[in-house]
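Here the complex is missing a single protein chain, while all its other protein chains stay put.
Chain nomenclature is as follows: A and B, assigned in order of appearance, with residue numbering initiated at 1 for each chain independently.
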Amino acid sequence: MLSTQLIYGIAGIVLFVLSLRVAFSTELFLRQVLAINVAGAGLFLTLLSVAFKGLEQPADPIPQALVLTGIVVAFSATALALALGKKLAENSPDER
Amino acid sequence: MNIGNSLPVFILLSSLIPGLIIFFLREESRRLRTILNISGALIKLFLVAMLIWGVQQEQMFETRWSLAPGLEFVLHADTLSVLFVTLSSILWLVTTIYAVGYLEGAPHRSRFFGFFSLCVTATIGIALAGNLLTFVVFYELLTLATYPLVAHRGTSDSISGAATYLKYTIVGGAILLLGVIWLQTLTGPFDFVQGGILDSLPSELHPQLKWIFVLLIVGLGVKAALVPFHGWLPKAMIAPAPVSALLHAVAVVKAGAFGIIRIVYDVYGVEFAYQLGLLTFLGIAAGFTIIYGSIRALSQDSLKKRLAYSTISQVSYIALGASILGPIATIGGVVHLVHQGIMKITLFLAAGNYAETLGVHKVSEMNGVGKRMPGTTLAFTIAALGMIGLPPIAGFVSKWYLGLGAFEADVAEWVLPVLIISSILNAAYFLPIIYRAWFKTKDGEWPQESIQAGALETRATLLWPPVFTACLALAAGVFAGSVFSPLEWAELIAIREYR
Partner (left out) sequence: MNDSLIWLFAAPLLASLLSVLLPRKAVLICLFAVSITLISSLIVLSTVIESGAFYYALSGWQTGLAISLYVDGLSALMLVMTAIIATAISIYATAYFHNAEQQRFYWPLWMMLLCALNVLFIAADLFNLYVGLELLGLTAVALTAIDGKPEAIRAAIRYLVVGLLGSLAFLAGVSLVYTAYGTLDIAAISEQIQVNFYSGLIVTFITIGLIIKTALFPMHFWLPMAHANAPAVVSAALSALVIKVAFYLIIRLWLELFSDFNNVGISYLFSTLGALAILWGGWNALHAQRLKLLAAYSTIAQIGFLFMALGMILLLPDGEVRNTLIGGTVILAITHGFAKSALFLAAGIIQQHAGHDRINELSGTAQRLPITTFTLTLAGVALIGLPPSGAFLGKWYLISSVVAEGLWLWVAIILIGSLLSAAYIFRLLGHAFGRIERPKRLLAIGREEVPALLLALTATLLLAFTAAPLWSILENASGVYG
């Protein structure tokens, strides 16, 4: 009954919600970063599921473009976050 | 560019531009600074003379600048503006000369004279304001310009006195602003019109108009030192004498009183205000302040504090005049704006002389000071007697008209006792000073004789200003019937108001 598209879509949303919950509830910096990343991944998943137009037609390019951009942005943001975290850990080793 | 239209702007600029330049002068440029100050004051007087002549001919002087939709900046000269502008300009010249002498050798003179000029600019702006928005703008500017003057000495007392001053005036300004904005939501933008415009509003709005009046009077009453908003004034006595003189005679307190007059006569209209019962409210507040101020003055040993409470009391005569319906009372209140200014400035300048020359700050130290400083003390005496209401000095004229106006308006039952009691109290706190000064001999040395008696009892720049203003006070009373007196001008205002 459930089409693949719907499964992907819902999975994305579930991922998003769960990760957000973790992001809010955790104290550890690294965990926050990872949770935000996974939440983003969930959004991308949902977005991609919208791109599916059936097996005959090519998929909608726009959501794919959005997701690609989003991945790049998430990547840079994660890199920045990790760099900051590393710098902080160097300067004050008691932080996590 | 029509010269008639721009005259108000030029009068403002004549103190604004020297003030701005003075800020950037080096401390040592005494001569340049003095030249700028004095020439600015003289130019201003000249322009004001042109203004007086023009307004008497019913010429129009107006400058308008649109700030935003519905918010117009208007400078307008009518008879009431001219009264206040003239007073401010003459007394500014006098106080500037005095301040040059008083602050000789003191630090931060460029900053002082810069803000001094800004203060006068703001006062002139208040006088020339043609609508409530412009009035409020200059009213707040006055607060900003006077704060550094009060805090000038930089001691912790000065800073805390200035902080108190600021607290009161900023809150008062906020209340005033609220009243003004509220009023304009009901009426839309409008200019000051002699006779007021609010009587044309529908009667459902009358309750709101009453609340607005209360807000406006409270907001203005802070600067005008109506009780219970007067608390800042004694504390602001920490400022140097020229500042106290300016604040009390010309700028701050007068601005509040001037604002009250504007509200009653040119916004509400005195007859409409009477109909709403607002004049009673104002009258009670004024009467209470008159008595309270005088009572507190009795117990002050510090000369400047005694004068401060005297100001609180005396300025409310103006509000009292505004609260009595009828042209004669109006004349009394309006002319007291000028008379009280001249007399009070004399008193403060004299007090400054005592402090600067002999280190005398307290009444109890003033025994025999008349022998040492006869000129100053003579000026002090004339002004004090005028405050009490002795003819033929100016103060008598104002009180006479107030009393007469009270009779005319049928409120004599409570106004006359207020006048009589306050005059008695004035005598009670002024006469002892005069007695001590002339008739007692000094016991011991002066606290700190910084200026030795030479040909003159003190520096010329300190002596002549109070003597000059004392003569003015005398002249305003003696020649009150002549064409050039403040009284004549006040009559002109009243005529145009009740037309």
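Please note the rule applied: contacts are C-beta pairs under 8 Å (C-beta built on N, C-alpha and C of every residue); 3 or more make two chains touch, one makes a residue touch a chain.
Keep in mind it's a predicted model, so treat the numbers as computed, not measured.
Across B:Arg30, B:His108 or B:Lys210, the single residue that touches the chain missing here is B:His108.
Among B:Leu12, B:Val55, B:Val100 or B:Val136, only B:Val136 touches the chain that is left out of the view.
The residue from B:Ile35, B:Ala49 or B:Leu67 that touches the chain not shown here is B:Leu67.
Interface with the hidden chain, as seen from chain A, comprises residues 16, 20, 23, 29, 32-33, 36, 39-40, 43, 46-47, 50, 62-63, 66, 69-70, 73, 76-77, 80-81, 84-85, 87-88, 91-92, 95. Listed here are the chain B residues that touch the chain not shown: 24, 26-27, 65-71, 73, 107-108, 110-111, 133, 136-137, 140-141, 144, 147-148, 151-152, 154-155, 158-159, 162-163, 166, 170-171, 173-174, 177-178, 181-182, 184-185.
Rule of thumb we're sticking to: only the chains that are shown with their structure count from here on.
Centre-to-centre spacing of chain A and chain B amounts to 70 Å, using the average Cα coordinate of each chain.
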